[in-house]
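Report on one structure; see the data block that follows.
With one protein chain held back, the other chains of the complex are shown just where they sit.
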Amino acid sequence: MFDIASILFAGATGLLVIGIGGMVLSEHLYRMLLALAIAEAGANLMLVLAGFKWSASAPIITVSVESIPAMVDPVPQAMVLTAIVIGVGVQALALTMIIRIRNAYGTLNMREVKLKMEQEFADMADLPIETRSVPARNDQS
Amino acid sequence: MHQFSSFLFLGGFLFFLSVLTGILPLGDPPMIIGQAIQNHGVSETGAANLVTAVVLGYRGIDTLGELSILFAAATAGGLVLATGKKKTQASADEDAGFIVKTAAELLFPLLVVAGLYIVIHGHLTPGGGFQGGVILAAAFFLPLLAKPSTTMNHNTMSLVEGFSGAAFIGIGLIGLFNHGAFLQPLLSKGVVGELFSAGTLPLLYLAVGLKVGAELAGLLANLNEEDDENV
Partner (left out) sequence: MIEWLLFVIVMIMLAGALMAMLMENLLAATVAASIVSLGLTVIFVFLRAPDVAMTEAAVGAGLSSLILALGLKRLGLWKLDVPSTAVKADAQEDGKS
């Protein structure tokens, strides 16, 4: 039961499922961003696992050029290196969007933001607001 | 109903991943490209660190795309978060205590040296432009945390960022015109394992490090600025 492969694959699968589950189930925008970061970590772990090799060394030449020992695959490692840095860029961009949304609508709940956006669009187009399944609320805006 | 379909989707996803990992062999991957890179990477690029050889040599144009994504994120952050008004008064936060300020002044040169070391030795040891650049960004952001009243010079940051990005593309274009491929390694390979080896790879990593450091420091400073409360 406790072999290394199943432990690591279970970890990567668990992180991916928890992250994507958090993204699907949560309604708070900041929590969705955290879930995205966790799912990203799981995907990175799975990608590095794909290039792992038993009894191999890190892909860095330390002794001599002539006798290169068995090494793990450097290509997935380079891709994960790229993915981690891009992930931070995406997180920062999403965070600025979230800050903007909070400044504009005053809330971070996804459903409330959606309601307010629909209201805004309807106001712009001079359309009557569809009141299906929307509870009566008093907007001070 | 929404919750039910979400859980159904999650269950299916979990099943899919378990089946996928069940048939994947751990520890014995079919290394086709990896084996080729191991056999020829050192003689073609001269870098002792094969990950660096892949990141800057074989997939260098990919790194350029990554840099442009980071640039877009940092620029969009600056655009969205810019308050549009000059700060007339110092930030509301008080300065941190004596210990934090002294520690920040003490750590600043050490962090800069560590970051530059990691950037310059990227082709020999683990590390490189991205890791060292993040450490450089942390070094330049540290004074802002210790003394919130100081401001970062965004113009200098943009200048460093622009010039290092242009240097990356310029080195790539020289390779294109002289040797027929974008980012083709230039200069002599040197002896593997010495500091001045691997041709242009250390120069490319230096450009990447400066660009990442300047961009992320600017992004952190933008995020740290006080919001005007009356929005």
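Chains: A and B, in written order; residue numbering restarts at 1 for each.
Methods note: a residue touches a chain if its C-beta (ideal position, glycine included) is under 8 Å from a C-beta of that chain, and two chains touch if they have at least 3 such contacts.
Remember, predicted model here, so these are calculated numbers, not experimental data.
Trainee: Tell me, which residues in chain B touch the chain that this view leaves out?
Mentor: Counting only chain B, the missing chain is touched by 49, 51-52, 118, 126-128, 130-131, 134-135, 137-138, 141, 216, 219-220, 223-224, 227.
Trainee: State which residues belonging to chain A touch the missing partner chain.
Mentor: 2-4, 7-8, 10-11, 14-15, 18-19, 21-22, 26, 30-31, 33-35, 37-38, 41, 44-45, 48-49, 52, 56-60, 72, 77, 80-81, 84-85, 87-88, 91-92, 95-96, 98-99, 102, 108
Note that only the chains that are shown with their structure count from here on.
Trainee: Please name which positions on chain A make contact with chain B in the complex.
Mentor: Touching chain B: residues 4-5, 8-9, 12-13, 16-17, 20-21, 24-25, 46, 49-54, 58-62, 65, 68, 71-75, 77-78, 81-82, 85-86, 89-90, 92-93, 95-97, 99-100, 103 of chain A.
Trainee: Within the complex, which stretch of chain B touches chain A?
Mentor: Residues 3, 6, 9-10, 13-14, 17-18, 21, 24, 26-29, 31, 33-34, 37-39, 41-43, 48-51, 53-55, 59, 62-63, 66, 69-70, 72-74, 76-77, 80-81, 125-126, 130, 192-193, 212, 219, 223, 227, 231.
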